[in-house]
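This is the structure I want to talk about, given as structure tokens.
A single protein chain has been omitted from the complex, and every remaining protein chain is retained in its original position.
The block that comes next holds subunit A.
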Amino acid sequence: MNNIATSEIKNKVKRGQIYEKQRTEKGKAKRLRRKELKKEEAENPELREARLRENVPATQENTREFDEAVVADADEEVANEEEEDEFAQYFSGQAPKVLITTTPKAGKQTVNFVKELVSVVPNLEYVKRGSKFALQQIIQFCKNREYTDLVVVSEDHKEPTHVTVIHLPEGPTAHFRLTRIKGGKEILGHARATSHYPELILNQFSTRLGHTVGRMFAALFPQVPEFQGRQVVTFHNQRDFIFFRRHRYVFKNSKRVDLQEIGPRFTLRLRWLQKGLYDPVNGEYEWSYKADLETSRRRVFL
């Protein structure tokens, strides 16, 4: 029955009947096969492990294009360079002091987003943006007051759309597109934040550019977390989209640990990275997004 090609049957009713029959038989065989497999694997758990090991679906992640800029695990040259780069002071123990502001006349949504960020990053200071000073002047003021970072949230149509992170005193400056913002209260079953210093997870910042961006995020948070808070901040990079999440881990019993999301959630995408302080007109770009760089879906930069 199974080897009859239904498409060649000219009678429509018969064709339908036979097709249905073939379908049920196929499903039956599949269920049977799975049942047997389950039985076999229950007797011999190694088989299951071997099957799962081999059965890796091809994703865009694991078929990404070869990139010379991916940093090897034991790359001495990169490690040495990072010892002397712009973030070296933070990694040798300087406490971060971060200021956050918005573009002038920020709307309610933007201010709310900034307030969420204030709860995420310890010692983050929000200053309302007036219309008197240009950003480059504000950078000078921050430098004089020994801030280590300045974060600016920009908006469009009263919605936050971009985040600029400026590392002080000598750069670099990164500009991100900001999408898919979800406040903590919008998340179902969310936890409440505490003022403990969070733990930080930076995932898959693999290239040299990714290293710089990852170090930039790291430099916003205090070096030593307060573990009793059990709060974790994650920057997860997947195909150049940086997903921000914050969780609390909950010890259910001696074996099981659950996660409870605190929020907010948002997604960042790098638009440009500039060497030195913010100067979009005359500054020199270390990397900037260009359409002609995006040659394939499997080409990623971070």
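Throughout what follows, contacts are C-beta pairs under 8 Å (C-beta built on N, C-alpha and C of every residue); 3 or more make two chains touch, one makes a residue touch a chain; residues count from 1.
We take it that contacts and distances are computed from a predicted model.
Student: Choose one: "Exosome complex component RRP45", "Ribosome biogenesis protein nsa1 (NOP7-associated protein 1)", "Acyl-CoA dehydrogenase" or "Ribosomal RNA-processing protein 42". The correct choice is the protein name in UniProt for the chain not shown.
Tutor: "Ribosome biogenesis protein nsa1 (NOP7-associated protein 1)"
Student: Quick one: say which of A:A69, A:I201 or A:V257 touches the chain that got left out.
Tutor: Checking the options A:A69, A:I201 or A:V257, the one contacting the hidden chain is A:A69.
Student: Given the contact definition stated above, which residue among A:K108, A:K132 or A:K290 touches the chain not shown here?
Tutor: Residue touching the absent chain, from the options given: A:K290.
Student: Tell me, which residues in subunit A touch the chain that this view leaves out?
Tutor: Where subunit A meets the chain not shown: residues 66, 68-69, 75-78, 80-81, 84, 208, 275, 281-288, 290, 292-293, 301.
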